[in-house]
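The complex appears here minus one protein chain, its other protein chains still in place.
Chain IDs A and B follow the sequence of writing; residue 1 opens each chain.
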Amino acid sequence: MARFRIQWMVFSLFVATLALSSFSAHAGKDAPKGSEVKFQGQLVWGTNDDPTKYPHFKEVDVKNQKILKNFKWKHYLVTNKKNFALSPGEQKRVQMSDKCEIVAKHRGASPTPGKRDPQMIAVTLMGEGKPVARHSKAVCEGHTIALGGDLKNGTAWFVLLKRVPAKPASE
Amino acid sequence: MKLETQLSIQALIDGELSDAKRREVERLLAADAGAKALHAELANTVGALRDGELARELPESREFFWSKVADEIEAAERSEARSVRSPGAKAWWTRLLAPLGAAAALVVAFTVFQSGGPQGGPHVVRPGVETVADTELELPNSVTLHLFQEDATVIWVDTTADLN
Partner (left out) sequence: MSDTIDYSQAEDTELVQRSKERDMQAYEELVARHRDKIYARAFSMMRNEDEALDISQEAWVKGWRRLKQFHGQASFATWMTRITINLCLDLIRKKKRQRAESIEQLDDDLGGVERQMDVVEVNPTAGLERQELREKIDQALEQLSDSHRTAIVMHEFQQLEYKEIAKRMNCSIGTVMSRLFYARRRLASLLAGLRKKDEL
């Protein structure tokens, strides 16, 4: 009886493997080649206001401060953070605030290969449901795309999208 | 047989006759062999055509076809947004805005250059930063900065959005 059960389990496993492999082969038929990319998205508010007035918002990290120091504001406060991953051919909508959404699409591996695994990514920034900006480029591991614009009250918004390396770099 | 009669036989098959006309055509079919034969031929053809469209696969991958559709949608929406932004009849003084704006930009750029500080505005560029006209963004009034040291691409969109 026990021997029969083991045989049955082996057989079930075999069938499941076959089904899975045929499904994945079929599912991947139309997807472009490339590797999965992971992103960290941050919605940042650029302001000259005293940041202690906004205790629930933290200042951006040092690396992002370096990126944003090209702009005129004194403080850059993170208002929201989202992590997401994209497989080749996949498109995701990431809600950063009530009015701001990122549509990120993985368009496959870059035609020019490189050491840091460049993958073609198209990013569309949606403001109140309408496309505000669109950028399409080969994004390497560790690279950041920062989109920004003025706000009506003299402050600014930024969306920082950093491609997180697959293997964390030893620092 | 008159064309009108032939078309009536067809309309009977297509269910496009009034009750009175339908009864009239049915009487004709019962009495006229030629009309009956034509009715049979048309009915066979209509029957064959029902669900008779050959299935075809669009000869492009899902990914590629969608990227073309998405690009077209975005392009159409951009041009729509532009046409909304530029009404046909402009006041005389609006025509002066472009040259005045360009002059003002020159003055601002000169001032920033003279002061050399990063506090002048959002597009202040430091050494090691490449500023390029954006071709990938496909939006008017935008500037892209490639920050090689920081390994980042910064896109400044000249629009007043309220996204927070």
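In this text, a residue touches a chain if its C-beta (ideal position, glycine included) is under 8 Å from a C-beta of that chain, and two chains touch if they have at least 3 such contacts.
Remember, predicted model here, so these are calculated numbers, not experimental data.
Only one of A:K38, A:K63, A:K82 or A:R116 touches the chain withheld from this view, namely A:K82.
Residue positions on chain A in contact with the hidden chain: 82, 84, 91-95, 101, 103, 126, 129-130, in rising order. Residues of chain B that touch the chain left out of view are 3, 6-7, 10-11, 14, 16, 34, 37-38, 40-42, 44-60, 62, 65-66, 68-70, 72-73, 76-77.
Quick note on the criterion: only the chains that are shown with their structure count from here on.
Measuring from the averaged C-alpha position of chain A to that of chain B gives a distance of 27 Å.
If you check the complex, the residues on chain A that touch chain B are 30-32, 43, 45, 63, 66-67, 69-72, 79, 89, 96-97, 99-100, 105, 107-108, 124-125, 127-128, 130-137, 140, 142-152, 156-157, 159. On the side of chain B, the complex with chain A involves touching residues 61-63, 67, 70, 74, 77-78, 81, 118-122, 124-126, 129, 136-139, 142, 144-145, 147, 149-164.
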